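Below you'll find the structure, written out as structure tokens, and then a few comments.
What you see is the complex with one protein chain gone and the rest in place.
In order of appearance the chains are A, B, C and D, and numbering begins at 1 in each one.
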Amino acid sequence: MAHAAAATAGRAHERGLDVYTQKVGMWIFLCSEVMFFAGLIGSYIVLRFGASDAWGEPGEVLNVPVTAVNTFILICSSVTMVKAFAAAQEGDQKSIKIYTLATAALGALFLGVQGYEYTELILHSEWQGSHGFTPQAGLYGATFFTMTGFHGFHVFLGVVFLSWASIRAFRGHWGPNNYQGLEVLGLYWHFVDLVWIILFTIVYLI
Amino acid sequence: MDWSLPLNLSTQGVVIDRLFWIIAVLTGVAFILVEAGIIWFSIKYRRRDGQKAHYTHGSKKAEIIWTAVPAVILAVLGIYSGGVWADIRGASALPQDALTFNVVAKQFEWNITYPGSDGRIDTADDFVVRNQFHFPANEPVIVRLESEDVIHSFFVPELRVKQDAVPGMTIPIWFEATGTGEYQIACAELCGLGHYSMDAQVVIHDRADFDAWSAGQAAGN
Amino acid sequence: MATIVAEGTGQAILEEHHPQTFLRKYMFSTDHKIIAIQFLIYTLFFLMIGGFLAIMMRYQIAWPDQTLPGGGILPESMVASGYMLPEFYNSLVTMHGSIMVFLAIMPMLVGVYANYLIPLQIGADDMAFPRLNMMSFWLMVPAGLLTLASFFVVGGAASSGWTLYAPLSARPDLSGVELGQIYWLLALVLIGLSSILGSVNYITTVINMRAPGMTWFRMPLTVWALFITAILGLLAMPVLSAAGIMLLFDQTIGTTFFLPEGGGQPLLWQHLFWFFGHPEVYILILPAMGFTSEIIAAGSRKPVFGYHAMVWAIISIAFLGFVVWGHHMFQSGMNPMLGLSFTISTLLIAVPSAIKTFNWMGTMWRGNLHFHTAMLFAVGFVAMFAIGGLSGIFMASTPVDIYIHDTYFIVAHIHYVLFGGSLFALFGAIYYWFPKMFGRMMNEKLGKVHFWLTLIFFNLVFFPMHGVGMAGMMRRIYDSSGYAHLQGIQDTNALITFAALGLYASGFLFAFNFFWSMKKGKKAEANPWNATTLEWQTPSPPMHGNWAETPVVYHGPHEFSHPDVEDKDWLAQNERPDVVSPAGGGH
Amino acid sequence: MSDHAGEHKAPNYMLIWLYLFILTVAEVGVAFLPIPKAIIVWSLLIMAFWKALLVAMYYMHMKWEPTRLRLVALAPLPAVAIMIIVIMMEYV
Partner (left out) sequence: MRSEFLKKVSVLVAAGAMAACGGGDSGGGDPGGDAGGGEAPAAAQVDPATVGTISGTINFAGDSPAPTAIDMSAEADCAAGYGPDGPMSNNVIAANGRLANVFVHLTGVSGGPAPSGSVQLDQENCRYMPHVLGVQVGQNIEITNSDDLLHNINASPTENRGFNISQPRAGITSNQSFPLAEVMVPVRCDVHGWMQAYIGVVDHPYFGVSGPDGSFTIPNVPAGTYTAEAWHEAYGAMSGSVTVTAGGTATLSFDYSSDMAGAHVPLGEPLVIRHGEHGIEVHRGAQD
């Protein structure tokens, strides 16, 4: 129960989750994020069943190769994130700096590729005889942009926090006694990655 | 003050009203027991000098009783309700070959498509009348509900019928009137600023009168 | 997230014992007690606004052919030539419901009392994430401002009912309301975020910050109720946010999630809304049940009858709360097969409510009942909630629901649950915990007058609505005079309106008592009700950090009238069992 | 958490990364195979679930967390399942 005690400055406590408070908070927050994306993904599934002819085949409109690369970028950012956490636990200051910065950069790269993808879709694609695949392009466009857009928004928030974490890394903030922040941020980041894994499959590939 | 269910004019209304009153009696008894208990306890156990409350954390037996009794009553009620519901709205409840009307709701009108002289809907002699729903008594009729714009709800109190009309869906309902007369369709789902005045005439005829009316309308068109 | 991450360790909490500026202490405070009081003022304000909207509505219903008194000061888009316009009436209907649910009752139950009571009752010094807590209040402020502003934009406030049924809510060309609807949806997203942040905080605090000895089954029922409520909010609110955002897109950028002309589905909105909406109903009643249990136990000087049964009832209500939402949609065109399963689950959820009612009566049975104002309201809650619960059985029965769905019977039901239930319990809670919050007692005489007036007027308003509903009066209609079947109930409608005026007026008695007592009330001791839970074992009001030293818990929460205690009829949770050792409490 | 760090050897994060990479490539490959759509859909869903599970178990450390925390993390899933299944029944 050492961690529980640490969380509240030495006060004794009844047994909780046996995990420090910030981590509990983040997991509980992620529960609500699960419900948020469930609302969006559930609507997508239901709408798609209701009007299946309005959806394109994989690769027909959406650029699967580019997105596959983007998926790979996000997976890489997850591994750098977890490496940063491991480095913090071991006190390897140089690795902490490299990995937090790399994670933020990969996140930003993901957003850049997504921005490129959006631009291409809106300006240079054809869908059901009309020019441009936009949020107004029927349910397919609406669900696509809403789901990937909200995921992108989460990535954006993650990049903001990661930049902040990198600044702290360069100030030597993280270390074996102070890695909780990175772990909690990591949980968020991996969750965003996890959501993308689901979205990539059901939006682009199915 | 007229606090009762209005006149019932449909076969399913008989069952609905009966169920209503069954529930009213059940809940009425529970209501009296609970409220009388609260008042009785409030008076009997009100604070008195030197009185000390009875120390108890509860009784397993009591818990079991007051869990089981409502559970059993409610389960029976649920099963009974389910049976009635299936008779009214179940997939196989829709009568075969009944006279069918299309009722299309829009802000803030009811447009009723009549089957015309051949008695069949979706044929060339169908005609549409705005805000007037005539139909024959003593036989099941089917209403196919549609909406052009927002959600409306088809409500005829005397027929104990209520069903939302949802844009993009066609929802069939049926009923059988047991008497004739003039009543109203009311819209029961908030549909915009004219919601309150979205009424239409309901005229229930004898079959012969209905046929005569229908022929007259068809001729007028 | 920044806050969670930045929180570091609990060190931050302790640092705030230093002297602070007014702004830090009362505006941007991170002290859960100050935030609770901020929420209390905020919600009382919106309670007053929401009530006023209802009064205007009632006037129109009772005298549809009369001009609205004082209506001349309102813009022509609301009142034209002295008459209230139907679109304004629809806005009143919508915003009365929305404000009462989202800006008054819910934040009062959760924002005020979860904030105030959770740390105090479990023996924590503050919330797990104090800054997140502050943020959850300050997110509500723009939400409230947006809501108020929405009345005065072109087209007026949202007017598609608090349920915001699409397509009406998504089509300004059909509703006449565009900006008002957008404002309200934005407010709803903010409220959702605030509520989620609050829930994260409450859940984490209860899980990880209980004082030593405060085992799960020694937690007061209020904490249990608020904890389960937070879980409901955590899981239900995001779904509403997602749905609300989709509706916002439908309205602004031209998507068609809920619009059939673009392949969307109006029923999907209803499913998502009620997937949130039904747990929301329990968010609005569970905390009230918790307060009631607490107040009745203290007022009866008896332990809560069937504490474990009460806890399991709360938990089962929460579980079942996620599988009953379809009962709002029996007449919506939903697959009738679903109707059957939803009937069963709905009737099942009545069982735990019955259990709770019987246990409250069991608590009063053979007690030594002290009828202070809080106790009166708590007993009033049981009596009124019973009516609300019983009238719910009519709707749960699908065939009966065909007739009473969307009539005033439903209006009566929801108000017996939300006003007779939640608000009665809230009044009780305010009278009960006021001394702890402000260090002064509320005036008991005024309080009792307030109770009796409220009880009488409340029943005069809402009981006749059952009759109006049976007569077939549809909800949300501006003028019933055009319907033959409603001719007989117009005098009832007038009676209801008179009583509603009385009910609203008695609210001002309460407001006077509240603000007067804040300044001039009798000084309160630490434990004016001789109650057992932890919050009463620290000064009124508690100091920053709540405790001189961390309490240690030895008993269950409501050890009143223990036979082995001689000199008094209560035993605080943190009193050492030197005199007696009640076996762990709770059994 | 230092106590936890002692309980388990840090997993080979790169190996998990390789798994994820291979599964992603496999997914993209399967999506364009000329086989019945149902098989594609189910195999894709299984692979996506597998990947999500890898991330949750290893990167989010679920594998080493106390059971209590795992239960918290799983709590919303029944609600998700109920929501989607029931709304889907509109089409049955």
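Points to keep in mind about this one:
Going forward, contacts are C-beta pairs under 8 Å (C-beta built on N, C-alpha and C of every residue); 3 or more make two chains touch, one makes a residue touch a chain.
As the structure is a computational prediction, the values presented were derived from the model and not from experiment.
Contacts of the undisplayed chain with visible chains (whole complex): B, C. The hidden chain makes contact, of the residues C:Ile34, C:Leu85 or C:Val461, with C:Leu85.
Considering the complete assembly, subunit B touches the hidden chain via residues 106-109, 129-132, 192-194, 196-198, 200-201. In the full complex, subunit C contacts the hidden chain through residues 65, 76-77, 80-81, 83, 85-87, 154-155, 171-176, 178-179, 250-254, 478-479.
Here, only the chains that are shown with their structure count from here on.
When every pair of chains is scored by its C-beta contact pairs, the maximum goes to B-C. Centroid to centroid, with C-alpha atoms defining each point, subunit B and subunit C lie 30 Å apart. In whole angstrom, the spacing between the mean C-alpha positions of subunit A and subunit B is 49.
With each centre defined as the average position of its C-alpha atoms, the distance from subunit A to subunit C rounds to 34 Å. In subunit C, the residues that touch at least two other chains are 235, 239, 264-265, 267-268, 271-272, 337. Touching two or more other chains at once are residues 17, 19, 24, 28, 31-32, 35, 38-39, 42, 46, 50 of subunit A. Taken chain by chain, the contacts fit none of the simple shapes, being neither an open path, a ring, a star, nor a full set of pairwise contacts. Remark: subunit A residues 2-3, 17-20, 23-24, 27-28, 30-32, 34-35, 38-39, 42, 45-46, 49-50, 58-59, 64-65, 68, 71-72, 75-76, 78-79, 81-83, 86, 89, 176, 179-180, 183, 186-187, 190-191, 193-194, 197-198, 200-202, 204-206 touch subunit D in the complex.
Across the complex, subunit D is touched by residues 231, 235, 239, 267-268, 271-272, 275, 322-323, 326, 334-335, 337-338 of subunit C. Of all the residues in subunit C, the ones that touch subunit A in their complex are 1-2, 4-11, 13-14, 124-125, 128-129, 132, 196, 199-201, 203-204, 207-215, 234-239, 241-243, 245-246, 249, 253-257, 262-265, 268, 271-272, 550.
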